[in-house]
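What you see is the complex with one protein chain gone and the rest in place.
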Amino acid sequence: MKVVKLWGARFEALPSQEIIDFLSGRDVKGTPPCDERLIPYDLWGNRAHALMLCRQNILSRQETKRILKGLREIEKLHDEGRFRLDPAKEDVHSNIESKLIDRTGMESGGKIHTGRSRNDQIALDIRLYLREEVLDLTERVFALIAALVEKAELHRSVLMPGYTHHQQATVTTFGHLLLSFAEALWRDGERFFHWMAIFNRNPLGAAAGYGTLFHLDRAFTSRLLGFEGPTENVTDPITQRWEAEVELAYAATVTMNHLSSIAQTFILLSTREFDMIRLDDRHCTGSSIMPQKRNPDCLEVVKAKASLAQGLLSGLLSTGRALFMGYNRETQWTKYGIMDLVDETKPTLSVMREIVQLLQVNEAQMFDKIQQAFVGATSLMEWMVDTCGLPLRQAKTVVEKAVKGSEVEKEGKVTYRSLERVLREMKIKIPITPGEVDQRQAPQSILDQPFVTGMPSKRGVQGNLLSLRARIKHGRARLIRMRKGIQKARALTMKAERQRMH
Amino acid sequence: MKVVKLWGARFEALPSQEIIDFLSGRDVKGTPPCDERLIPYDLWGNRAHALMLCRQNILSRQETKRILKGLREIEKLHDEGRFRLDPAKEDVHSNIESKLIDRTGMESGGKIHTGRSRNDQIALDIRLYLREEVLDLTERVFALIAALVEKAELHRSVLMPGYTHHQQATVTTFGHLLLSFAEALWRDGERFFHWMAIFNRNPLGAAAGYGTLFHLDRAFTSRLLGFEGPTENVTDPITQRWEAEVELAYAATVTMNHLSSIAQTFILLSTREFDMIRLDDRHCTGSSIMPQKRNPDCLEVVKAKASLAQGLLSGLLSTGRALFMGYNRETQWTKYGIMDLVDETKPTLSVMREIVQLLQVNEAQMFDKIQQAFVGATSLMEWMVDTCGLPLRQAKTVVEKAVKGSEVEKEGKVTYRSLERVLREMKIKIPITPGEVDQRQAPQSILDQPFVTGMPSKRGVQGNLLSLRARIKHGRARLIRMRKGIQKARALTMKAERQRMH
Amino acid sequence: MKVVKLWGARFEALPSQEIIDFLSGRDVKGTPPCDERLIPYDLWGNRAHALMLCRQNILSRQETKRILKGLREIEKLHDEGRFRLDPAKEDVHSNIESKLIDRTGMESGGKIHTGRSRNDQIALDIRLYLREEVLDLTERVFALIAALVEKAELHRSVLMPGYTHHQQATVTTFGHLLLSFAEALWRDGERFFHWMAIFNRNPLGAAAGYGTLFHLDRAFTSRLLGFEGPTENVTDPITQRWEAEVELAYAATVTMNHLSSIAQTFILLSTREFDMIRLDDRHCTGSSIMPQKRNPDCLEVVKAKASLAQGLLSGLLSTGRALFMGYNRETQWTKYGIMDLVDETKPTLSVMREIVQLLQVNEAQMFDKIQQAFVGATSLMEWMVDTCGLPLRQAKTVVEKAVKGSEVEKEGKVTYRSLERVLREMKIKIPITPGEVDQRQAPQSILDQPFVTGMPSKRGVQGNLLSLRARIKHGRARLIRMRKGIQKARALTMKAERQRMH
Partner (left out) sequence: MKVVKLWGARFEALPSQEIIDFLSGRDVKGTPPCDERLIPYDLWGNRAHALMLCRQNILSRQETKRILKGLREIEKLHDEGRFRLDPAKEDVHSNIESKLIDRTGMESGGKIHTGRSRNDQIALDIRLYLREEVLDLTERVFALIAALVEKAELHRSVLMPGYTHHQQATVTTFGHLLLSFAEALWRDGERFFHWMAIFNRNPLGAAAGYGTLFHLDRAFTSRLLGFEGPTENVTDPITQRWEAEVELAYAATVTMNHLSSIAQTFILLSTREFDMIRLDDRHCTGSSIMPQKRNPDCLEVVKAKASLAQGLLSGLLSTGRALFMGYNRETQWTKYGIMDLVDETKPTLSVMREIVQLLQVNEAQMFDKIQQAFVGATSLMEWMVDTCGLPLRQAKTVVEKAVKGSEVEKEGKVTYRSLERVLREMKIKIPITPGEVDQRQAPQSILDQPFVTGMPSKRGVQGNLLSLRARIKHGRARLIRMRKGIQKARALTMKAERQRMH
C-alpha cells in the first residue's frame, strides 16, 4: 500500500505502517465483532469440557469422539477464515454449539452443553482471553523497560536540568530520568503478574452460577486449560465476572498513565523552546497546511489513550457496582470496554519503545540550560552547609538573597560579588573565593559523587541499571514459565483429544 | 434471516431483529470506521468552503466549477457505496481532498484547502455530526415521553405501593410513577436543546486555530451550513474541541441514568417476588440451560450502558483537561468515545419506548401489596392530625406503637384494637371506631383528593399529563423548526452550487 | 496572623492570605459539617411551610405564631454562632425541629412536620443552597471574563507564536489567546444559567416522595421561596435528587477544565524556556530547599482541582445510576461531593482572575520566538497562493522544501536562496525578490488584516472584545434580575411572617 500524504516533503523518514495505524486509530479502521477473538478460547473450553464429561462417564466414548471431531472441523473452518459468527445466533457459544449440532447431529452435539451454561462458558473464555493479553502486555512492558535501560546507559552522563513545578530546579542526567520511568513500568509488570496470581483459576463448572447436579471433575478441566485450579466457589466468578476485567483495566490504566507522563515529558523536551531531544521523523507528522510543522502526534495520542483508559476503567467499575447475587447481563457490556482498552494499550507500549530507541538527545542544549537558571544554587548552598558548617536554613537564606542579587546582574548563576555582599550584610564569616563559588555550582560535580542508592550520579545510575537488568531477567524467566505452563496444558488437551479420537 | 436460538420453546413472541441487535451488542457485530459517517458532512463543508472562496474571488469561477463537480462525483460514489476510505490517507479530509485532486487535477483540486486546515475541517464535521445526532436523540426522547404519558393515562388509577429505601412506604399510582420518569426525560430534552443553543456555531475559518490571511466570509459559510453564525474567536473551537462532544456526552449520560432508573424499577417490579408488571415476551430472553427462565435482559443492558456512558464521559472530560493552547491531537480520540456513546444511547431510547408500550400491569398484585405493609399508616396518622388535631409528632408516636402492636397480630395494617390500646396507654382521648380506622388506611382515598400540583391523585396526575403534553407539543414544534432551518441551509448550498456550475 | 515561610528571601511580594489558603487546601484546614451551611435554607423552608399550613388552615394562627417565633429564635441563635448541630440528632432537619419543639412545646412545634418529610425538606434545602452557589459561580465567571477582556485589550497587538501540538505553528496575539479563553468561560456562564432554567422549581410538598393527603398550596410556598413554581410531579425530585447536584457538578467541571487549560498554558509560557509571561510573585512560591525557585503553584493546584472535579462528577453520576423508584439514602452522600466541588471551584475562579490581572507579558521574548521557527512559512505560502495563483497543495510542497533547505542554513525562516532553488527545481515560474520573501513572513502583517470574525488581527480582536462586553453586560443584568427575584421572595416571606406574628 502506497502511503499518500498531504505533507512530508521535508521529512527524511516517513511513518511506518504501524505508526500510521497507531495514529489514524479508528478514523479509517473499524473494529471486528468482539466474540470473534473468543473463538479459539471457546473451542479449547469445549474440548476440555467434552473430555471431562467423557472421563466422568457423562458422555459416551462414541459421543465424545463425534463432538471432538466436530470441534476440530470448526477449528479448521476458523483457521481458514470460513467460520463467521451468525448474528442471529447471539454469541460465540451458541454459534459454535449450533454448528456442532449441525455437524454431529443432536444425538452427540446436543449433549455438549451438559453440565454447563453460557454463564460459565463466557467467564471461562474471558479469562483465557485476558490471560493471553496479560502475558502479551507483560512482554511489551519488559521490552519497553529494556529499551529505556539501554538508552539510559548510553546517556548516563548527559547532564540536564531536573525540573520541579515545570521550573528548572537542579541538575540531573537524562539517563537517570529514563530509569525513573523504567522503575514505574516495572511496577506495571508486577501488576500484570498479580493478575495471574489471583485470576488464573477455572470458573468452568459454575454453570448458571450455582453449579449442576452432574458429577463434574473441575480439577481435570483446570489442568487441561492451564489453570492453577478451579475457583473455590462457583457463584463468585459469576457475580464478580467484571472483576478480572477491571483488574486488567486498572493495571493497563496505570501503565497508560506512566506512558502519558513519558509522553508529556518528551513533548515538552522536544518543543523548540526546550529543544533537548529530537523525536525521529517517523514519529512525527506534518501539517495539512503549515509547511514547517513537525508534530509529536504519537505522543499526543498516548496522552489521549491514557484519558480514555481511565474512563473505560471507570465505566467497568461502575458496571460492577451494586450487582444483585448471581449473573447479571450487565457484565456482557464490560467485554467491549476491556477489549477496547487492551487494543489501545498494546501498540502504545511498542510505539513508545520505538520512540525511546530512536530519539536523539541534544546534549549541548541540555548543558546550556543548566548554565542559566541557577540550577547550581542548591549545590552551592549544600557546600556552605557541608564544608562551612552553616545551618541549612541560614545557608538557604544567604543563597536566596544572593540569587536575587545575581538576577539583577543578569547572570544565570550566583556571582561571587552578590554572595560576598550578602555574607557581609548578614555578618556571616566564611571564606569564599570566586573560583570556589563557580566550582560549587558546576553541574558536573554531581556525576562523580560516591554511591548512594537511586541518585543521578554515575554510580547511582549504574546501581539502578544493574538492579533493573536483574529484575527484567527474572521477570522474563517468570513470563516464559507461565507461557510454558499454558502451552503444556494446551498440549495435554490435544493429546487427550487424540487418545479419545482413536 | 432466520433467528436460531438455544431457548424459546415456551415463549409466545420472540425478540424482533432490533431487540436481538440491541442485546447482542458488539458480540457479533463490528463497528465501522468512525470517519465513514463524517463523509456527508465533510462534503457539505467542502462545498460551502468552495462557494465562499469563489464569492471572495479567492477561487476563480472555473476552478470552483471543477471543484464542485468533483465533489458531486465523490458524493455519488459515496451514495453508491463505492467510496471507501483509504487507511493510508489518514482521515476523511485527506481522502476526499486526494480524490478531488485525482479527479480535477492539482490546478483546481489543489486549491480547495486554501484558507483552511484539517483542524477546522474536523471541528466543523464533528459539529455537523453532533447536531444531527442531538436532534435525533431529542426526537427519541420525546417519543419515549409520549409513550410514558400514554401509558400513564391508561394506568392513572392503578394503585401501587410507593417505595422509599426499597421498602413499601405509602400509596401511589402506577400512572404517577411513569410520569415521574417522563418529567426527568423532559429535562434531558432541554439539555439537548441547550446543546443547540451554545454549539450551533461555525468553526470553519479557524484554519489551524489562528485564522488565515485570506479574506474569508465566515458569515456566508455559516448560512450555507445552517449555523447561527461563526464562532466569535477562532482559537476557542480548536483548543476546546472536546467541549461540544462532552456536552452531548453529558446530556446522553444523564439520559442513560434516567433510563437505568426506569430499568432498575421495572426489573424489580417484574421479579416473581414483586410480580407487579410483566414485560412482553419479546423483551425477555430464555436461558441456554434453565428451561423455565424469562430474563429481563433488555433492561439489564440499559443499566450496563448507563455505566459505560458515565465512563466515556469521564474519559472525554479527562482528555480535555489541562490542554495547552491551540490544537492537540488528543482530541482526535474523543471522536470514538462520543460516537460509541451516541450509538449506545439511541437504540436504548427506542427500545425503552417499546418496553413501556408493551408492558402489562398486574393491578391485582399491586393492590394486594398495599393491603399488607402498613402503607396506610401514614394516611391514618395524617387523619389524626387533620381531623383530631393531634400534633404530628405525637400522632406519629401513636401510630408507630400501634404498628408494633398490629405486627404481633400478624396484620398488615393498623388494627383498631392496637390503636385503641395505644391511645389508652398514652392517655389521648380521640374518638375512633373500627370502621374509621380501616377507612383511613384505605388506599383508594388518595385517588379522589383535591388538586395539588404533582400529586398521585387523579387530579394531580391529570394536571401533570396536561402539562407534559403541552410541553411535548411545544418541544416537537421547536425541533421541527430546527430541522427545517438545517434543511433550508442545505437547500441554499445546493442552489448556490447549481448556480456556480452553470 | 504572621505568615512564616521557609522560603521567600528573594520575593518582592508574598502571597496574600487568600492565596495561602488556596494553596494549603485541606492540609491545615478542616471542613465544617455539611449540614451547617444548610441551616439558613432549612429555616427559610420551615417558615414558608408554616405560613402555607396556616393559610390552608392546617395550622391555627396561634400555632403558627408560636412556630414562627421559635424559628426566629433559632435563627438568632444561629446568627450569634450559638446554634450547634447535635450529631445525635442525625441532620439539620431533626436538629431544627427538635429545637423548635423544645422551645414551643409539642402542641405547636410538634405540628411543623405536618404534610412534609425529611425527603422533601432536604431536596428543598439542597436546591436553595445550589441556587445560591450557582449565582455566586456565575458572578465569578463574569468577573474572570471581564479580567481576560481587559487584559486582552491591553495586549491586543502583542504578537506571539500560535501553537499547535505544542509546536510553534503560526502567528497570533496574546490578546486573542486570552479572548479564546473568555469565550470558553462564557459558555460556562450559560451552563450555570441553564441550571436555573431547569432546576429553580420547588420540591416541597413531595413529602416522602408520593405527596400527602393534606391540602397543601405548593404555588404559595414556591412564591415565598423564589421558585418558578412547584415541580410538576412529586416523585421525580425525590428519585432524581442527585440530578440538580450533578448538573452543577458538570457545569463546574467544564469550568475547571477550561481553567486547567488556562493554567497549563500559563505554566508553559512562564517556564524559563518559553519565558513569555511572568506570574506575579504573589502567585508563586519558593522551595523549602532550592534557593532560586519560583514555582507556579497556584496554576498547578488548578489542574489538580480539575481532575478531582471530574472524579467527583463521576462519583455523583454513578450514585444516581440504576436507582429504584422513590427515595434512596444513597443521595445523602452526593451532598458531600457537590459541596466539596463548589468549595474547590469558587476560589479558583477568583484566584485565576487575580493571576490574569497581575501577570506580566514579555513582549520582546514573544516577538523573538516568532522570528525563529518558520512561523511565517504559512503566510508566505498563502501569499504564493493568493498573489501568484499557485494551487495551495503545490505552494505547500514548495514551502516545505524551502523550509528544509533553510533549516540547513540554520535560519529560522524561509530564505530567498532556498525558495528560489526549490522554484527552479520544480520549474515554477513566479517572480520573487529577497525583500518580498522576508516581508511575506513578517509576523506584523497579521495585525492589520481586514475584518474577519474571530481572527487575531486588530480588527478581529476588536470585534470579539465588543461582542464579549455586550454579552457580559447582558449576562450581569440577567444575574441581577435573578438575585432580585430571590431577594423579593425572601422579603415576601419575612413580610408574611411579620403579619402572622401580630
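Order of writing sets the chain letters: A, B and C. Residues in each chain are counted from 1.
What we mean here is this: contacts are C-beta pairs under 8 Å (C-beta built on N, C-alpha and C of every residue); 3 or more make two chains touch, one makes a residue touch a chain.
All values derive from a computational prediction rather than experimental measurement.
In terms of the touch definition stated at the top, the absent chain reaches A, B, C within the entire complex. Of the options A:E36, A:E73 or A:D236, the residue whose C-beta touches the omitted chain is A:D236.
Although one chain is not drawn, the whole complex shows that of A:S16, A:S157, A:S261 or A:Q371 it is A:S261 that touches it.
Taking the complete complex into account, A:A208 is the one of A:V92, A:A208 or A:I355 that touches the chain left out.
Interface residues of subunit A with the unshown chain, by the touch rule above, are 58, 101, 106-115, 119, 162-166, 169-172, 176-177, 179-184, 187, 190-191, 194, 197-198, 205-206, 208-219, 229-236, 238-240, 243, 246-247, 250, 253-254, 257-258, 260-261, 263-265, 268, 303, 306-307, 310, 313-314, 317-318, 320-329, 378-379, 382-383, 385-386, 391-394, 445-446, 449-450, 452-457, 460, 463-464, 467-468. Interface residues of subunit B facing the missing partner chain: 6-10, 164-170, 267-268, 271-274, 286-287, 289-297, 300, 314, 318, 321-322, 369, 372-375, 377-378, 381, 392-393, 396-397, 399-404, 407. One chain is missing from the display, and on subunit C it is touched by residues 1-6, 20-21, 23-35, 85-95, 97-98, 113, 116-118, 207-208, 287-290, 295, 297, 300-301, 303-305, 307-316, 318-319, 321, 328-337.
Heads up, the rule we're going with is that only the chains that are shown with their structure count from here on.
Per-chain Cα centroids separate subunit A from subunit B by 35 Å. Subunit C has its Cα centroid 26 Å from the Cα centroid of subunit B. In subunit C, the residues that reach two or more other chains under the touch definition are 164-166, 169-170, 268, 314, 318, 321-322, 378, 392-393.
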